[in-house]
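Every protein chain of the complex appears in place save one, which is left out.
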């Protein structure tokens, strides 16, 4: 059950790359980031408008104030846009601006939100809960599907274990298990999965070689100045370098790293 | 910051016992359960109206249809009532019937719901997320407190680990850590925490001896016939037996297991 | 299958307290520690001669050089002595000086060592592996029992989980599960289990109230000067205070905190 949308065929032959900053911060940052990921060959632009943060006093995203910035960035780079939803009340507003709505790890068990997204017309990227068993993850997708929305993409982003050297433990084998047992496309987020830029290109290559359907990575024009999660973002140069390697790998693995039609 | 409400003083000298079935099923079941837990000395009646279930086709609770049953049970036994909220849209309706609103483990990170409960007037029992660090749990409470509701009770219900002999790993030391570092009352749910009736009385006694503020346990008149989680419920006889032991233990620990005024 | 040895009846009616410093450091430290724990009512003196350390350049214990110090301390305080074995080659030498030989968490799967201890005549305290399932722990004890040594005491010392506020996650419910399913006495080590002195007395009381058979705690005359694990040791005053509370609790729970005959 590939997800065909916005000129893409996620879960099909092509390997999909979603990239962009953790959060929309300002026009300059978004234009630099979106142009750079487009130039390097990404297929979807990502950026957060609403952020879920452990502490209520941390930066929670620009919200509505970020919409014009996103519209401009989309127009300039021509890529479809993915952003996270943090409340059922945002569905309608986000449907105006987002081509893909992401459910973050903290909301995988928020069945109320999942049911609401079952009524949306845009594809949903459902991240695995940080301690969700793979069976529960598949069942969460079922909450969306029952509402009539069959455009669902699963995203592995690392699980919580005793290991603290990496931010989470990226469970590539669990992701592959899910791909083999469900009909859904499965992509991987090595940025949250490892939290360490030096590990991201290797884990992205591993994702492609394992037979999974794509990656989502955080890219920031100046990671050290990012308002959130900067320490795990790739620079635009590191991202371009990673894309070159993925393209070469995709050729031998018969998973081309370019969009259908090749025009994106 | 004790929670004084409905004649109780949770987090004060007394040790609080919350008991009742996992879900409201029908009038007979609720009346039997509520009368039995009241007779044995429980201070608060618990029962689920809205259930969060891993699979969308599992029993999801009676919802509104259960309200008249709850009203009757409350009237007959005279105990305050606690139930779980599963959607921000339920706040108003539940405030009519519930004296305590519980946020389940799957919703600890649902900051949207927590903010909504910050505006409610009833106390909130906030369960720890199944993989939440104790720091994150305290921060989640802060999302409620910022809305103006300072009646917050934390409830440890076991965390997810590699051990599968018990349903979860009950983290009593983590609960005590939180009690020592926050001003909030901390209670423990050994029913979900262990999933094994034979372990529940021992863990309830351990909770009291450790210096924590109360327990919440599942009690069902006929566990084998329960519509959900029956295998972990105590029978009414087992519960009465447990209460006798807790009362004796409470005397020597100077944590009486009866409500303020002694009339409940 | 209680362990009757050195005038004790571990797993019987009495609740056993094992206490002492992490490591034998010098004569002064050992005499102060042993006299203090004896005076407060401990039943067994503990101290490490051979230490297992993550880094090969960390303090590895006094080894043979500590034997005269231990002999003197035993003679002065009159308590039986427990110490950890770290190599099968130590069995004979330790049998001369130790009344209980402890297998540490890193060696629970060291079946070679367990088989060797099956031929020893002294009781073995078998700590749970830091990520051992309770079934595996019981099976490890079987490796000792098959060799002919049926004097086995299990010791829960916390398991490894995602939580980092405490050093390990103390699994009291898992310990109780094992006690209910095996015929072996089960004790608890809240010092390693939590790593935080302020949590130790509460967890020791919880252990007694839960129905388990004893505790092992680290006590040091001057924790800040300890050569290993000082940050988790109780002072002798804190230990004496904890013992007073355990004695009162033991009375109501019918688990007296004094040795059989009352003369120890």
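Each chain gets a letter, A, B and C, in the order it is written, and its residues are counted from 1.
Quick note on the criterion: contacts are C-beta pairs under 8 Å (C-beta built on N, C-alpha and C of every residue); 3 or more make two chains touch, one makes a residue touch a chain.
The structure displayed is predicted, hence computed values, not measured ones.
Peer 1: Going by the touch rule at the top, give the shown chains the omitted chain contacts.
Peer 2: A, B, C
Peer 1: Return the single residue from A:70, A:124 or A:159 that touches the missing chain.
Peer 2: Final answer for the missing-chain contact: A:159.
Peer 1: Among A:101, A:170 or A:217, which residue is in touch with the absent chain?
Peer 2: Answer from the full complex: A:170 touches the omitted chain.
Peer 1: Touching the hidden chain in the complete assembly: which of A:97, A:222 or A:253 does that?
Peer 2: That would be A:253, which touches the missing chain.
Peer 1: One chain isn't shown here. Among A:88, A:205 or A:257, which residue touches it?
Peer 2: A:205
Peer 1: Please output the residues of chain A touching the missing chain, sorted low to high.
Peer 2: Chain A touches the missing chain through residues 131, 133-135, 159, 161-166, 169-174, 176-177, 180, 190, 193-194, 196, 198-199, 202-203, 205-211, 248-249, 251-253.
Peer 1: Could you pull out which residues of chain B are in touch with the chain that's been left out?
Peer 2: Within chain B, the residues touching the omitted chain are 131, 160-162, 164.
Peer 1: Just checking the interface: what residues of chain C touch the absent partner chain?
Peer 2: 52, 54-56, 86-89, 106-107, 109-112, 130-131, 135-136, 139, 142-143, 146, 160
By definition in this document, only the chains that are shown with their structure count from here on.
Peer 1: Working from the CA atoms, figure out how many degrees chain B turns to land on chain C, in steps of 5.
Peer 2: Rounded to 5 degrees, the superposing rotation is 180 degrees.
Peer 1: Using the average of all C-alpha atoms in each chain as its centre, how far is it in Å between chain A and chain C?
Peer 2: Computed value for the inter-centroid distance: 49 Å.
Peer 1: Between chain A and chain B, what is the separation of their C-alpha centroids in Å?
Peer 2: About 37 Å, centre to centre.
Peer 1: Which positions in chain C are in touch with at least two other chains?
Peer 2: 131, 161-162, 164
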